[in-house]
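What follows is part of the complex, with its chains left where they were.
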Amino acid sequence: MANLCAPEGIGELQYQMVKELYPYCRSITGDGVRATLRAIGKKIDLQIHEVPTGTKVLDWQIPKEWNIRDAYIKDPEGRKIVDFNKSNLHVLNYSAPVNTKVSLEELKQHLYSIPEKPDLIPYRTSYYKEAWGFCLTHNQLESLKPGIYEVFIDATLKDGALTYGECFIPGASDTEVLLSAHVCHPSLANDNLSGIALLSYLARYLGEHALRYSYRILFAPGTIGSITWLARNAEKVPRIRHGLIVSCVGDGGGPTYKRSRQGNAEIDQAVEYVLGRQFSSPVVQDFSPYGYDERNYCSPGYNLAVGLLERSKYGEFPEYHTSADNLEFVRPEYLEQSYRAVVEIVNIIESNRRYRNLMPHGEPQLGKRGLYDQTGGANEKKDRQMAVLWVLNQSDGSMSLLDIARKSGLPFQYISDAASQIQAAGLAEEVADVRL
Amino acid sequence: MANLCAPEGIGELQYQMVKELYPYCRSITGDGVRATLRAIGKKIDLQIHEVPTGTKVLDWQIPKEWNIRDAYIKDPEGRKIVDFNKSNLHVLNYSAPVNTKVSLEELKQHLYSIPEKPDLIPYRTSYYKEAWGFCLTHNQLESLKPGIYEVFIDATLKDGALTYGECFIPGASDTEVLLSAHVCHPSLANDNLSGIALLSYLARYLGEHALRYSYRILFAPGTIGSITWLARNAEKVPRIRHGLIVSCVGDGGGPTYKRSRQGNAEIDQAVEYVLGRQFSSPVVQDFSPYGYDERNYCSPGYNLAVGLLERSKYGEFPEYHTSADNLEFVRPEYLEQSYRAVVEIVNIIESNRRYRNLMPHGEPQLGKRGLYDQTGGANEKKDRQMAVLWVLNQSDGSMSLLDIARKSGLPFQYISDAASQIQAAGLAEEVADVRL
């Protein structure tokens, strides 16, 4: 099994991809998503699905497709004071078209700002209630003078399709790992271009290696996207053994992990273990039924082992859903840290096995088998020696390598390497995994 | 199901009842208990039982009936220096009669005081060893001068009966909730006129509502009273699903909850949940086999789910079993707080159910079912919306509403309301409770 690691320059590569995708005006449907998926498809083998408006998906229906070309507000003097071309956050996402003149008073009923953060443009949506509107800074809103304003949104809301992308990387087993990022947010860098970039580069990297599990990487609009995938893939759902939603992984906060509904699934253990070793103060929270697509994967009828990995938690960082979630907020070094964490999580689920000690009575004599004199510096040597003892002692067929790593406090890699050495020395055999 | 709440002025009502019953000289048998039960019987439909002296009850026998008319000590000058009419605590409870003259030295062998609390009269009993005695302040005891004292206790200890009262409120099910207060203490306000008053008003209130469970409210002397009830009602014991001993609920301390012997019964969960929300620092303790009547209900042969609810814990507040446990120590506002807690505990056990999500695959679309736009202020709205998501996500048939309330941190009422809405929308069905 390949020991995966973060490729050189992976932080910068992800960052450049965030930068490339930042200008697109994405929504839950429409050409913004299509352009994004096309860009991803240049890096990896991406299957793009189009699901027609009106299609029934579980309890939902595919909504109309939204496309926008231009939008602005002109003040009484005819100056464009709010311009979609300057920031696509200015338009209420999924807004109905409009082309009219209104008084300031009426206009204000269609304006969104954040009084507590007067310099920032908010990101707002109106998916399931048809409405038009603009978002702007509170400072600008406050400065508007009475008069007649021209409002123009050149958008269409009509039958079309919902678009999502799927990258499938076959492994030795058809048991699957699901990795998913939402693609419905417009010019927001952390939420969720960071997740898109991380999973794109991870998919490319995984595709170059022999893997134990098959990997399914989804790029789909939030909520309705996972609903749609679940509705269309009932036969694939039971194959999913581990899953991770990846979002907001480009800032320097957290990391934050929300456990799957199962609470102590192997993916939960793996993520907690990795974050605990790679970060100084990770935050781990129990599942709650609000958030990103884990709310659907973890609905009680599926109850999949899918957790949510983020740096700062959605809704809790000041830049969240504002124009401050921009290309300065996410940094290559944070993207690289996040990538390293995900790769190590993959390493663990790829390598996690159970062994049975074949010489379980007393400690075997390690010296004569070359298991005593471990290489490495003084500390590593000692730790690797302990890893051999731990694996021998705990391998009764029930404890996984991850269980042993957690119990011993040693690096998973040392435990995994020790297991390989012990197996090679004929002292242990792998226990068959009936789910593979 | 009615949503029970504390009636207007319930604190003052309870307090007036404490005041009314305070002067009676109660004991484990006798007319003091009878008068108390008669007073309770004016408020609720109370069945009064008389069990003859000598009747075998489990491992015990009904003791003699004790009645007292007068008692005093006269000093060598013939002045009444200790007078039963001033405080019934002055007489050793269940004291044998006496009418004689004794030296100070001999008298002192029959006097009880508390050197550490020299201003207070202690409450002492001698139930199972025949003896006569008086209780007085340590200051008074110290001031007694040598000489001959006249001691007089006009009491009788003879065959009669043990008296207890029982109020049964039938509900939809004959599965029962047992609520119990001891009625054997004389002029002590908190221990346990507070419990008597709370359960009297609660019984009256419960009787006005349609209930899921049947309620049995017992007013019986401590220890021997519960032994007697258990001995005479073997066929009813298996019907008891939840139980609470209520005592010392009129002071401002605690609250203190002692778990049932089961430790994590539904009543334990409900009480802990309610106290945690209604009070800033409730104390919850594991079961121990000493205390009030829970020691009998939780004996291993019964092992009923019966806990003990108090404010300050018996034996640990300075006023405990002294003349300071008086009408100034208990306050209407504390009685009202305690009542509110018990009513909310009843609400929870009345409303606690399990549901099964009928659309468990993915999150149902709430908007089209009117489950999205919850009414209420901003925070309540958000919490009520979350309650809907929590109930949907957790309702796999195994989690109760109380489990969900505890897990989510949301008010039980929101969870319960959400379940009703979800059920009304056809998204969930109640799981039958085989014990009802």
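Per-chain numbering from 1; labels A and B assigned in written order.
Here, a contact is a pair of C-beta atoms (placed from the backbone, for glycine too) under 8 Å apart; a residue touches a chain by one contact, two chains touch by 3 or more.
From a predicted model like this one, the values you see are computed outputs, not experimental measurements.
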Identical copies making up the whole complex, of which 2 are given, total 3
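By definition in this document, only the chains that are shown with their structure count from here on.
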Chain A to chain B, mean C-alpha position gap in Å, rounds to 54
Touching chain A in the complex, chain B uses residues 357, 359-365, 367, 386, 389-390, 392-396, 407-408
Interface with chain B, chain A side, in the complex: residues 58-60, 128, 223, 226-227, 230-231, 261, 286, 288-290, 295-296, 298-303
